[in-house]
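After the structure tokens below, expect a handful of questions from me.
With one protein chain removed, the remaining protein chains of the complex are shown where they sit.
The letters A and B name the chains in turn, as written, and every chain counts its residues from 1.
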Amino acid sequence: MSGADPDGDPETDTADVPGDDGTDEPTAMIRPEWRSDLLLIVKVVLATYVGFFLVGVLSGAGVNATVGTIQSITYFGAIFALGALALNLHWGYTGMFNIGIAGFMAIGAYTMSIAVASPDGTPAGFGLPIPVGVVLGMVAAGIAGLVLVIPTLRVRADYFAIVTLGFSEIVRLSVQSRSLRQIGDTAYGTGGGQGIRATPVDSVVGWLFDQPIVGAVGDVLILLGEAVGIASSVLERGIYTLVLILFVIAFYVLLTRIAHSPFGRVLKAIREDELAAKSLGKRTDRAKIAAFAVGCALMGLVGTLWMGSRTHISPDHFMPLITFYVFVALIVGGAGSNTGSVLGGFVFAAVIFEGPRFVRTMVRANLGTDFPRTAYGAFAELGAGDPAALIGYVLYQQADEVRYIVLGVVLVLLMIKRPDGLLGHRKEIAAGVDLRRRGAVADGGRSAEDDGPAGTDGGADDE
Amino acid sequence: MGVGNTGGTVSELIDETRKRLSSGRELFALLIVLGIAVLLLDLVRRIATGELAFGRLWRYTWNGLVDSLYIALAAIGLSMTYSILRFANFSHGDLVTTGAFSGWAVAWVVGGWGVYSVGELVLFSPTAAGPTGGELGMNVLASPVAILIGLAAAAALTVAVALAIDRLVYRRMRDAGGIPLLIASVGVALALRYLIAVFWTVESHSATASAPILEDVPPWLPFERVNLHELTLVVTAVGLIVGLHLLLQYTKLGTAMRAMADNKDLALITGIPTERVIFATWTIGAGLAGVAGYLIVLDRGQFSINIGWFLLLLIFAAVILGGIGSIYGALVGSLVIGLTINVSLVWIPADLNEIAAFTLMILILIVKPDGLLGGVETA
Partner (left out) sequence: MSDVETEASDDRAVNESTSTERDLEDAILEVENMEKRFGGIVAVDGASFAVERGSITGLIGPNGAGKSTTFNCITGVHQPDGGRVAFDGTEITGDRPHRVANRGLVRTFQIARGLPEMTVLENMMLAPKGQVGESLWRSVVPYFRSEVLEQERELRERAWETLELFEIDHLAEEYAKNLSGGQRKLLELARALQTEPEMLMLDEPMAGVNPTLQEKLLGHIHDLCDRGYTFLIVEHDMDVIMNNCERVIVMHQGAVLDSGTPAEITANEQVIEAYLGGEV
């Protein structure tokens, strides 16, 4: 058992206060879990930034490109962290193997787009404000999840996976089809293969800056930025990324609360042995439905955020590949661990998502762009004694393809060597309080509200 | 069912009915059967009123049968790996793709040998300097030898690839559960597909010449013309399927495979060499998949690296419908899926027809979580 990571009490990281339950158990001396987790995440993130920066600058890719890559990593890292957290609820905790993530993301994103698009556009929308659209997207995705899970409760695990994949494809094909392009005689529709033009999500930032109070702060920031040489558009993008990070924190808090609770216990029990849980009286069907619907709603939100600064949404943005990205992110971090999800999302974005593109930039910086366009040409050059052409061909022209190859290889290696992922060996105990502590029960009902994000019992009272 | 003899018979009756109905699955099953009945009746109506030309329905049905043949070739392989190796192989579609690319590359090399450079041929003319399929005469009448060799190569090369992958990846995971293997196979699928893409790019290719059409059809056949490529597909597929049936039923290997599919541990105990059976599984399964890929291109002409992946979900639907591990189930399932995709065109537009198949699969799984013909537990 990995005793290293206890459910610590955030308030009692004082080594010198023994619990007044009569014992001086060492638990009082161990640092609380959420703080060490945060530290871990920060360390990894900083290390990655520094790493990329050094590599980028030293290899001649240029400061600009490197900074751009770092920002992309942060952006996508946040998105994949969000996706992995939601998937963790389904799979890491409840054991429901959901490979239809892309479909729920699509539902969220499309609902938002339709809600937000202008009534004069083609296809038409309802012209609602963005935050409303986002909420509607979540609700729609959650409802879709309900509709899917309720009849399929008894379907066994691997078939359920394929059902979710089928559902995801049904969604994608539906929004892509010409028939739903316009619904009936109305101007509304899904835009078929061409998609919908919608206001980009991160225009929320611009809107915020127009508001009275926040706007003032925004103006100051913009001025500062200009003084340093950063354009306001870049600043806005950076702030959007910050918004994403806030979302990550919110998701993390929510999911950790769920995990460290009786509800989370039931979910875990379902994953371990549903029949045993049922035989103890647990209403597993209800728990599964709730967990699934909430997870899907979160995925809908991720879908919306994924659209980011795009002005245009189309079914191609939601291929099953997206689902596998999120899966890899979760597996890398370790299924079952919320911290792992965050880490995994970030590592995935850095190494697999942006990595090959960054390599491409480096290649371009060092070897130029004049490479053969076909494998045939590349091999011909190799035959003529010039390996650079082949390297260039693979790493530059085919950078996207290389990304998928890396993805595939990483997946395989993970499954063979380390199916637990980075943090999977860490099992987070599903309880609201530190189970190792014992003490008086009647403690006057101290409110546990000033807990840290882990939501564990602030134990200063009875411990 | 013996209702209790104590008082409250009525309330017991009510309880019972409630339990029956609340087994929503039975209700659901009833609804599905009703739904299909309604559709069939509507079909009859449309024919009767002339709304639907019989010829068109026949064409849909025929296309459905043809589609179900190549789906079957791939589905059989998938069903076998599913039951003997105990996981859902998400890279199976890419074995189909491998067959398509490798087989046709060989066919081209044979067909254009000496006239064009090997590089141009293997990559299907990446530059304008190379030939088109038509120029090479890639049809069954003009270059039967090249096409035949290509077919054999498709099978052989796909088998080689599958065995190599098994050695590299799956063999190290023999004892892993179904889900880790599934995930690993997703990785394999991606790596394989995009490795092909590095060479052949993501563009779509055209490898064949237009299919020769036979116009002199004996009047007692329901066709007016015969598309020889389609005919080749049908003949080859049916031949292979019959051959497989014979293998399974009448050879020692076939019996061993059937035994292993039922219970791997049992097979181990009784001394059937499992690695050998696994080898046979990959050989047959991948071989059939490769042939399927090759034949699809022969019939359709255009293809890209995604050809197998796009089929994969349909193949899964077929396998699940028919029940894992059952070869015959895979055949039945393929038939159902093939017909559904095509006959559904009577009612819905073409870009929704796959949705019909997936929906059908989901509905049937809800009612019969183990597939139509039952199956083997893997996860």
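One rule holds in what follows: a contact is a pair of C-beta atoms (placed from the backbone, for glycine too) under 8 Å apart; a residue touches a chain by one contact, two chains touch by 3 or more.
This structure is a prediction, so every number in the text was calculated from the model and none was measured.
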item	value
Selected residue (touches chain absent from view) among A:A86, A:A109, A:A141 or A:A277	A:A277
Candidate in contact with the missing chain, chosen from A:L173, A:L254, A:L367 or A:L382	A:L254
Chain not shown, touching residues in chain A	1, 3, 254, 257-258, 261-266, 268-269, 271-273, 275-284, 287, 290-291, 294, 427, 429-433, 435-438, 441, 443, 445, 447-449, 455, 457, 462
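As a convention for this text, only the chains that are shown with their structure count from here on.
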item	value
Centroid spacing, where centroids are CA-atom means, of chain A and chain B in whole angstrom	34
Footprint of chain A on chain B - complex, ascending	24-25, 28, 88, 119-120, 122-123, 126-127, 169, 172-173, 176, 178-184, 186-195, 197-202, 313, 316-317, 320, 348-349, 351-352, 354-355, 358-359, 361-362, 365-366, 369-371, 377-379
In the complex with chain B, residue positions of chain A that touch it	97, 151-152, 154-159, 161-163, 165-167, 169-170, 173-174, 176-179, 324, 327, 331, 373-377, 379-380, 394, 398, 401-402, 404-405, 407-412, 414-416, 419
